[in-house]
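Provided herewith is a single structure, encoded as structure tokens, for subsequent inquiry.
A single protein chain has been removed from this complex, and every other one stays in its place.
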Amino acid sequence: MLTFALFGAGRIGRLHAANIAAHPKARLGLVADVAEEAAQAVAAQHGASVGSVEEALASDRIDAVLIATSTDTHAPLIEAAAAAGKAILCEKPIDLDIARATAAVRTASAAGVPLAVGFNRRFDASFAALKARLDAGDIGTPEIVSIASRDPSPPPLAYVRVSGGLFRDMMIHDLDMARWLLGEEPIEVHAMGSALVDPAIADAGDVDTALVSLRTASGRLAQISNSRRAAYGYDQRIECHGSKGMLRADNLRGTTVEIATAAGYVRDPILHFFLERYGPAYRAELDAFVEAVLTGREPAPTGEDGLAALRLADAAQQSLETGTPVRLPAS
Amino acid sequence: MLTFALFGAGRIGRLHAANIAAHPKARLGLVADVAEEAAQAVAAQHGASVGSVEEALASDRIDAVLIATSTDTHAPLIEAAAAAGKAILCEKPIDLDIARATAAVRTASAAGVPLAVGFNRRFDASFAALKARLDAGDIGTPEIVSIASRDPSPPPLAYVRVSGGLFRDMMIHDLDMARWLLGEEPIEVHAMGSALVDPAIADAGDVDTALVSLRTASGRLAQISNSRRAAYGYDQRIECHGSKGMLRADNLRGTTVEIATAAGYVRDPILHFFLERYGPAYRAELDAFVEAVLTGREPAPTGEDGLAALRLADAAQQSLETGTPVRLPAS
Amino acid sequence: MLTFALFGAGRIGRLHAANIAAHPKARLGLVADVAEEAAQAVAAQHGASVGSVEEALASDRIDAVLIATSTDTHAPLIEAAAAAGKAILCEKPIDLDIARATAAVRTASAAGVPLAVGFNRRFDASFAALKARLDAGDIGTPEIVSIASRDPSPPPLAYVRVSGGLFRDMMIHDLDMARWLLGEEPIEVHAMGSALVDPAIADAGDVDTALVSLRTASGRLAQISNSRRAAYGYDQRIECHGSKGMLRADNLRGTTVEIATAAGYVRDPILHFFLERYGPAYRAELDAFVEAVLTGREPAPTGEDGLAALRLADAAQQSLETGTPVRLPAS
Partner (left out) sequence: MLTFALFGAGRIGRLHAANIAAHPKARLGLVADVAEEAAQAVAAQHGASVGSVEEALASDRIDAVLIATSTDTHAPLIEAAAAAGKAILCEKPIDLDIARATAAVRTASAAGVPLAVGFNRRFDASFAALKARLDAGDIGTPEIVSIASRDPSPPPLAYVRVSGGLFRDMMIHDLDMARWLLGEEPIEVHAMGSALVDPAIADAGDVDTALVSLRTASGRLAQISNSRRAAYGYDQRIECHGSKGMLRADNLRGTTVEIATAAGYVRDPILHFFLERYGPAYRAELDAFVEAVLTGREPAPTGEDGLAALRLADAAQQSLETGTPVRLPAS
């Protein structure tokens, strides 16, 4: 049994709390949030206590922490949890600054505590099945990975301003998927971007529509397209073209209902956003973390995975700003 | 080279005329129609002459006749063409009366002339591919054949009154498909029907919505559903459930375009009616007839196929009228 | 909060136990099973006690019973629970004998206890959405309901012998769906059936492959096809053709992955069987029952729904045996 302290009782924290509470091998021991009312509500729902981060880290009852606070607190919380010897599951990104993020990961590593980063998409049933078949060699060597990832609507401008930009905030998930599927590290990144959804996003110094191309040392390619707005739902598709065939994973819908009238054949829009689409993936992510920690294996995606994706996001941002591709050192 | 006389210059006759004219091994020699203007138009378009049925049958230039006149003339034209030694491709049905139809087929058979009946659906690329895979054993033994067949809108009432009823006029195509796919003769037929589309069809003594169930001697089953109206186009689907799997053939669309908006994912309606859907099938039907006649093989579907489908339609009509299933002699 | 006693700790009982335990407004209080070890295991997992049916019905702590025992005990358990004033959620069928089933339903009704029958498919998200759109008039009046329902493989022969036959055991679900979607009571039933999957099923006096056609007073039609074996999974599809269009609900798959190679484009087989396919439906069924009982509304599907489906199954069985359609009194 693994007892968690949850740091952060916002939307994503509440989702993790429910998953912990429902997990046969996990318990929610303590909830901490600067907004005490939010912490109270979550704790009450799942029979946990409310406390401070310090109390959680000092408590022998707590085995692991789940960090779901605002991004700027992730690195110090990782370091504090590492010092206290707690296993760590941290929402992405580790930090918007690669040096700060690296320091946190190195600290956890030195402390020998398990650390996993919340790239939940790796646990989506369809993406995981695609990856398994890719690894099984079903399409030979991967050659072109194509990822389409589009949010239903842009976040509030206030969030955009502190988000670190589309590449670090949104595309970082897709960059992680690209690394994962390419099976090799990208050594070159090129980005193009525009603010087509809302000019205020341009005023905030960001883009809302972007393309990224990646190349690995052996010449494998990946392309990612992002938009902050999709009228038809949360568009999340992956395709992998290989030497012997092609694998793809499509969007999900709430039902399989189709209606045919004189206007044509109509299916439902796709699932609305990440809570709907990736609900089962968050559960599977927790399963994998709990299982790894309880059996003494290293949980994944690792802190190094978190850093690698952030480096790609930084490179994409730099490419956008300079208008030229960015080379990365071969790993 | 096979030179045809075309009997009947209506909608379906014009389609056959164009196919004959475009065929590398066929020529349109003569067109006959009681409406001479219609015959003139078709003949002019394809460089054929206009003439009477008698002239066509007396001419050495004419090798084959394509009968696309009104149903009541099919049987006498078959007999006359048989007497003249011409190869015959006759639109379905041979006759609404099974005795009259049987006499015509026997006459052609006795004369030794090739006779094929226009069950064009056997030549649809998808249905033919399904049949080929069925015959190859890809799903083992067929157990349940399911056919959905729905017209976009009902024919004029004047036509309904002389059509011989939904089973002989419309479902006869599906009954032929069922026989073809079951691979055994049905020995029992049950029909249910209603006039849901237009009460005037009930007043005319017919139904516009119907179900038929069929059973063969070894117990294979088939179910057919017909409607005279489908808001979404000409619905033509076949499914065959077998001991090792399932084969199905879907409808066709004019394009593969799909649009996704907040209203959902929309594809085009299916092709509108038989001229659109079965255009290529009519060409393949002609190909098969020409090839068979020129090489001395028996063309298919045969006159016996035409009679067998009509017997099933008669049985369905009788089942509808009596409210009980009808047994057919095992063949 | 609604506290349940669970009668029957077999496969389906365990599924209900987990759903009750996970439900925010329900609790599992007691588990009874003739196999005490099975009851112990389920009770231990969910913190319930083990007891007899008599103890459960005598206990003030128990508000409702969930009957998941063998079919022959359903009717007496309904009557006993009704006498004890407990709300009842009973797995289908109520009884294989319509008179016995009717007596049980009448007893519950006279006692004024809520009684729902486990036609779980009504709670499948896709079927429920289809029904909602049908009721909203999206395709006008329903005219042809088509239901394909095929199990992955036949049950053990020992089960077949006591199952009451394919119509009462398997197709009863589809007959309930047909009633639900037709929006009118069927007044005529015709069945055809064969033993194509396993001749031993014929020896046991049953069929494994069957077609049923239904007709309502206003002439609406339904067709059902059943097979005890489908190589490609648990085939569960519904289609409703109406005056203004067509609605359909397709099967579900575990993932959206598709692989394209020289052999074609391949998707996963469909979900394997009812525990996979209808897992969420069982949860939604429990939700609806709990909500209805706690708010004093009548739960559905009602006991009368259970009787109506059984009458249709009886009629289908009779039609199969006599070879003629069976008329039912208009309701």
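All chains are identified by letter, namely A, B and C, in their written order; residue positions are counted from 1 within each chain.
Criterion: a contact is a pair of C-beta atoms (placed from the backbone, for glycine too) under 8 Å apart; a residue touches a chain by one contact, two chains touch by 3 or more.
Not measured: the values here are computed from a predicted model.
Q: Touching the left-out chain: which of A:Gly29, A:Gly245 or A:Gly306?
A: The single option touching the absent chain is A:Gly245.
Q: Pick from A:Leu196, A:Ala263, A:Leu294 or A:Leu328: which residue touches the chain that isn't shown?
A: If we include the chain that is not displayed, A:Leu196 is the one touching it.
Q: Among the options B:Ala200, B:Ala217 or B:Ala262, which residue touches the chain absent from this view?
A: Touches the omitted chain: B:Ala262.
Q: May I ask which residue of B:Asn120, B:Ser194 or B:Asn251 touches the chain that does not appear here?
A: Final answer for the missing-chain contact: B:Asn251.
Q: Taking the full complex into account, what residues of subunit A touch the chain not shown?
A: Given the touch definition above, subunit A has residues 139, 141, 143-144, 146, 148, 150, 188, 190, 192-197, 209-211, 213, 215, 218-221, 223, 225, 227, 229-232, 235, 241, 243-246, 323-325 touching the missing chain.
Q: Which parts of subunit C face the unshown chain closely enough to count as touching?
A: 231-232, 260-270
Q: Which parts of subunit B are in contact with the chain that was left out?
A: These residues touch the chain not displayed: 22, 125-126, 129-130, 133, 138-139, 244-252, 254-262.
Operating definition for what follows: only the chains that are shown with their structure count from here on.
Q: Cα centroid separation between subunit A and subunit B, in whole Å?
A: From the centre of subunit A to the centre of subunit B is 58 Å.
Q: Can you give the whole-Å distance between the Cα centres of subunit B and subunit C?
A: Inter-chain centre distance comes to 41 Å.
Q: Please output the residue numbers of subunit B that touch at least 2 other chains, ranges allowed.
A: Residue numbers touching two or more other chains: 231-232.
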